[in-house]
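Reviewing the structure listed below.
One chain of protein is taken out of this complex; the other chains stay put.
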Amino acid sequence: MSPAIPRTSPIEHLLNGVTRVGPRQTEVRLASPWTDGPPDNAALQNLFLGDLSSSTTKVGVKGPRAASFLESQGVQLPAEVYATVAYGVEGLVAKLAEQEFILETTAKDRVFDPLENGLSEAPAGLLRVEHQEATFLLCGRRANEVMSQVCAIDMSQVHPGTLVLTRAAVTSCAILREPWPEVLAYRIWVDASLAEYLWETLSTIIG
Amino acid sequence: MNLRLPPQPGEWIDRSQPISFRFEGCDYQGYCGDLISSALWANGVHMQGRSFKYHRPRGIYSLAGHDANAVFEDETKTNIRGDLVGLRSGMDLRAVNTKGGLHHDRLSIVDRFSKLMPVGFYYKAFHTPRWLFPHYEKQIRQIAGLGAIRAGQTAQLTPKDYGFCQVLVVGAGPSGLSAALAVADQGVDVLLVDEHAHLGGSLTWQSGGDEKSRELCQELVNLAQAHQHITVRTNTQVAGCYADLWVALVDDVRLTKLRAQAMVVASGVIEQPAVFGNNDLPGVMLASAAQRLIHLYAVKPWQQCVALVANSDGYRAVLDLHRAGSSVAAVVDLRDDVGDCRFAAQVHQLGMRVLMGSMIYEAVPGAGKRSIRGAVVCPLGADGRLRENQSQVIDCDGIAMSVGWAPAGAPLYQVGGKFSYDPTVEQLVPREMPDNVFAAGRVRGVFGLDERLTDGRRAGLEVARKLGHGSNELPEKISVTGPAPSHPYPVFRHAKKKNFIDLDEDLHFIDLVNAHQEGFDNIELIKRYSTVGMGPSQGKIANMNSVRVLARLNDKSIDQTGTTTSRPFYQPVSLEHLAGRRFHPLRRTPMHRWHLEAHAEFVHVGSWLRPEYYAVAGQDRETSILQEASHVREYAGLMDVSTLGKIEVAGPDAVSFLERIYTGRFAKQNTGKLRYVLACDEMGVVIDDGIAVRWSDNHFYVTATTSGAADFYREMQRWALIWDMDVQLVDVTGHIAAMNLAGPQSREVLRKLTSVDVSPEGFPFLGVRRGEVAGIPASLMRVGFVGELGYEIHVPAGHAAHVWTEIMRAGASSKIRPFGVEAQRLLRLEKGHLIVGQDTDALTNPYEANMAWAVARKKQFFVGQRTLQVLNERPLTRKLVGVKMAPGYRGPFPEECHLIIEQGEMIGRVTSFAPRSTLGYGLGLVFVHPDWSEAGTKVCICVDRGAKIEAEITSTPFYDPDDLRQK
Amino acid sequence: MKILTCPVNGPRPLQEFQYGGELREMPDPDQANDSGWADYVFHRSGEPAIKREWWYHLPSGTWFVAERDNRLDEIVRTYLYDANREIGK
Partner (left out) sequence: MPYRLLRFALQSKYSEPRMFRSPERLQDEYDVVIIGGGGHGLAAAYYLAHEHNITNVAVLEKGYLGGGGTGRNTAIVRSNYLTPEGARFYQASLELFQDLSRQLDYNLFYSERGHFTLAHSPASLRTQRWRAEVNKQLGIDSEMVDTAFIQRKIPEIDITCGGHQAPIYGALYHPPGAIARHDAVAWAYARGADQRGVEIHQQTAVTDIEVRDGKVAGVHTDKGFVKTRKVLSAVAGWTTHITDMVGIRTPLVIHPLQAMVSEPLKPWLDHIVVSASLHLYVSQSSRGELVAGGSLDPYELISSRSTLEFAEGLGGHMLDLFPCLGDIKVLRQWAGLCDMTPDFSPVMGTTPIGGFYIDAGWGTWGFKATPISGNTMAWTVARDQDHELIEVFKLSRFTDFALVGEKGAASVGH
């Protein structure tokens, strides 16, 4: 059962603005409040860094029975490792390994509850994996300029919707190029303990 | 004196932007686009610096970034190269390495005593008597070195980025441009890099008045700049090339780490000087330097000069000089025959005086050797020797040297390319290269303009094909004919005057001869002994001549003599550029903010920040720590232990896996219980410890030490593979936060927040439970590390701050206080628990650590077991035991790592010690020889300043020996 | 920077990896005599050759094997470890 109390973002103390990207409902929280209302499309189109940590929630499932369990719960699974498919409200399911999956969705979405119930019994061959990574959103046409200062592989060549496990600013991250048509956006998962460091680093680069 | 010429076609200076600057206290004017050196020369400043050793006046020599004697400093920067750095408004420059300024350099006297200082003289003096050497060295250090470090400067954080391209083309001269265009036309993306501000390479300064070549240059440049598949970067040097075409590009602001799929090197050549008497004085320069002055910076090199030539480039330079109004008093050609050379023909038509088969014997110095006033020219005999008796003096204020070239081959050398000597061009040319690297143009000995264009195109098509584009039939590789562009030996001995091989290091011809005479007769040895090529320009205009000289001395070929390798960097790179924006990842726990607000003093543990203790106003560190500890003993304390490694171990083989990883047993461990675990490596050395929780038959949850966790998890993963075990491992360290609620009051505090039965019966010592704490799903563990009733509470990181705050609130009535790492270290010490890495070292085994109890005897296998069997049969050499000071002891206390001494022998070492404990006396852990490990033994600890103090070996735990309180 | 190809994640710069030393065949602890065991624990085959080495991809936590020339620093091939296959190799 996922708790009623909302999750605190590891960079809660650095946030004080809110926006949404395009038609999406999920709240993107920002470090700086926008003086004249939420950022217009132009601003979003250019470049900004946002936090989804408290507006999303994750759970992982691992083990020989992971796939069958999720399917039995009506979760559609990606076929290839590192592939993702849409799930829940603006959420996704990613395949991390042959026997491991991670699900992320908006915090408001209760779609996890039945899963959690199924997992809480912890039957053999099925392991619930806690996932508390921070989720950042690096958005805008200049996103690749930022990437090129922290990431040693060419992110502009990565297929949208494919998860890339690599290093950004010398910390391990999972980076997903969002399959969004209207704007270039990267979803970045980083260990909660390193969230503040990475946020500060990306912020200074963006300037 | 203003030597600025009227506007030259294609000049690089911007006359609409005049710049004023100062040099050695005088004001001057230059233009935006000037180099410092070109601006100075334009103002008639020919002496721009002093040499490294003899402090001889020096001026412009190459104007191509290899002039290590025109070096300046200002208030903020040092070792500023005059022919590398562009002129900026407000510059206030001084020459480096002078005593009393450039004009009155007191050290210039050294030049007179040079005979006292033959090559390597410093190896043969100053060392006896021994006590005098420090004095000599001080003097030597003062004299050596160029610029002075500017104290108080702070390094900028420069951006640093990664780049990616299909083809990197190095050098934007004719061959580079045509290579780039050829590749790009195949639809392949090209990054075209040039170290200069403008494209065109030698075409921009080596026109010889040939307007067609200039037009062609502009044409190529326009095409390249307009091409959709070509990206251009100017003012960018290829600083170094590394494995898998990982290339360091450096410009004014940043280092770019470029990954290229293939590379075309069209880096051209570096002009090499001739060696004759006084060939270093201001006024003597490479012809290419004079041409650069004229065409790029519109500066007239001299009023009247003599040109020393040995190739057609020299005659082209003569034409350039002539047009610029530097009258050429004579052309001195080392050769007997100019071959078929249209430039020579034009020179003849102009009726200039040409002396074939001649050489300049020496430059006649002006006052103070700050200029030259003539050239002594001698004919060469059939034997190639100078006929000094037939010498004549030709008046001139400048000498232009055009006797040959050496490849700018650094990128090729650095990717592992091999060069060999090609006698048809008298130049080293690349022979072997990696299959994704290509060379084009003069760097491989192709000099004619049309040939360079064809060769560039050829290289472009080859690289395109390499990447799977374009046709298969390729144009032929250019084969070179005609007179060689370089002279095989432009070096002439001078009986008296210095004739320099290396201007950076002030080495003249005789230095190499002498070094050779002393047995330093191969290129590496002579380089190290004479330091030729070791200076700031890395021998770019010295190495070739030194190789030619050594080859002669050994009567060997150039290839037999060999060249020294060209290591990064091509030009010196600042530490700022290399460092860039430095990344210092720091891990923080979810409760970090809370700790901050509670005035925690943090300590770095691995990459983590942990509260060491919580500062209390007006109270010292030790007291605060002791108070935190006492508080845990009396009431309740809460500690953030989120940094502990946390690993899920699940699957059918979970039990047998853990039995192999740890020294203990798990088969009989009940679910809902936890155990202490100890791990060794294959050497039997203790490497980690923690607890193992059993949730179900096939599901365990283990913890690891903060700094050891990452490595330990990696090793677990590897063993699981090697043993081929059906077990799932997950590192949840960052996902799950943990806190230790300890102290007699802890049960009462916890009861308020959870529905879990926390009664002694319902939740006994070493039990584990799952349930909600403050509304958050949590794992609860009854642990006793600090020796009090205690609970470790593990919750999802995203909810940990909430749980922590709730516990502090609920504990308020029980006087709960947070405690930090230091208090915990004290509390565990009172219980005699060791800390891996502090009380153990890189060779400690469990027997030494007094942990035999944790090593299961009858067990099939665990990592380190076999080694421990061997070690167990040997007498112990040390044992970890407790030590305490007499209650009420006054005087110096031992510190951790003080030694225990008996009859002058080192028999032990303090590993942990607390002068103040909740027990009222100083106590600690020590490694001591077994003969001294009996409880009650008095030992002598040697503390600071040699004082010896007595302490008593004792059994542990010190506190609550029967472990009643934690039960 | 060198490129190493992780069997799972593909070609990546060396920064993403950690070296894990050569693959070593553990003798049967019960059969091996002390010096035989010491040889396994301490001695390495440091001579120039193409070695089978452990490499670890940090971001994904993947151990794999690389066959590498320890003199030329050329990677011959990389593949996932398979206990059954490695035995006796």
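Every chain is named by a letter (A, B and C) in the order it is written, and numbering of its residues begins at 1.
As a working rule, contacts are C-beta pairs under 8 Å (C-beta built on N, C-alpha and C of every residue); 3 or more make two chains touch, one makes a residue touch a chain.
Values in this document were obtained by computation on a predicted structure and should not be read as measured data.
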{"item": "Chains on display which the left-out chain touches in the complete complex", "value": "B, C"}
{"item": "Candidates B:Gly163, B:Pro568, B:Pro744 or B:Pro892 - the one touching the absent chain", "value": "B:Pro568"}
{"item": "Which residue of B:Arg233, B:Arg528, B:Arg552 or B:His929 touches the chain not shown here", "value": "B:Arg528"}
{"item": "Contact residue for the chain not shown (choose from B:Cys32, B:Leu586 or B:Ala615)", "value": "B:Leu586"}
{"item": "From B:Ala125, B:Ala197 or B:Val616, residue that would touch the chain that is not displayed", "value": "B:Ala125"}
{"item": "Hidden-chain contact residue, picked from the options B:Val45, B:Ile60, B:Leu87 or B:Leu146", "value": "B:Leu146"}
{"item": "Residue numbers in chain B that touch the chain omitted from display", "value": "52, 76-79, 97, 113, 115-118, 121-128, 130, 133-134, 137, 140-142, 144-156, 160, 240, 242-243, 246, 248, 255, 257, 510, 513-514, 517-522, 524-525, 528-529, 535-536, 538, 567-569, 572-580, 582, 584, 586, 603-605, 683, 837-838, 841-843, 867, 870-871, 874, 895-899, 901, 906, 909, 942, 946"}
{"item": "Touching residues (missing chain, whole complex) on chain C", "value": "1, 14-15, 18-19, 21-22, 34-35, 38-39, 42-48, 51, 53, 70-73"}
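The rule is simple: only the chains that are shown with their structure count from here on.
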{"item": "B-C or A-C - the one linked by more C-beta pairs in contact", "value": "B-C"}
{"item": "Where chain A and chain C are represented by their mean Cα positions, the distance between them in whole Å", "value": "34"}
{"item": "Between chain C and chain B, distance of the C-alpha-averaged centres to the nearest whole Å", "value": "28"}
{"item": "Junction residues of chain C, two or more chains touched", "value": "1"}
{"item": "Residue list for chain B, restricted to those that touch at least two other chains", "value": "257"}
{"item": "In the complex with chain B, residue positions of chain C that touch it", "value": "1-3, 18, 20, 26, 29, 32, 34, 37-38, 40-42, 54, 56, 61, 63, 73, 81, 83-84"}
{"item": "Of chain A, residues touching chain C in the complex", "value": "81, 152-153, 165-167, 170, 172-174"}
{"item": "Partner chain B, residues of chain A touching it in the complex", "value": "1, 3-5, 7-10, 12-13, 53-54, 60, 62-63, 99, 122, 124-125, 127, 129-133, 148-149, 151-152, 154, 157, 169-171, 191-194, 196-198, 201, 204-205"}
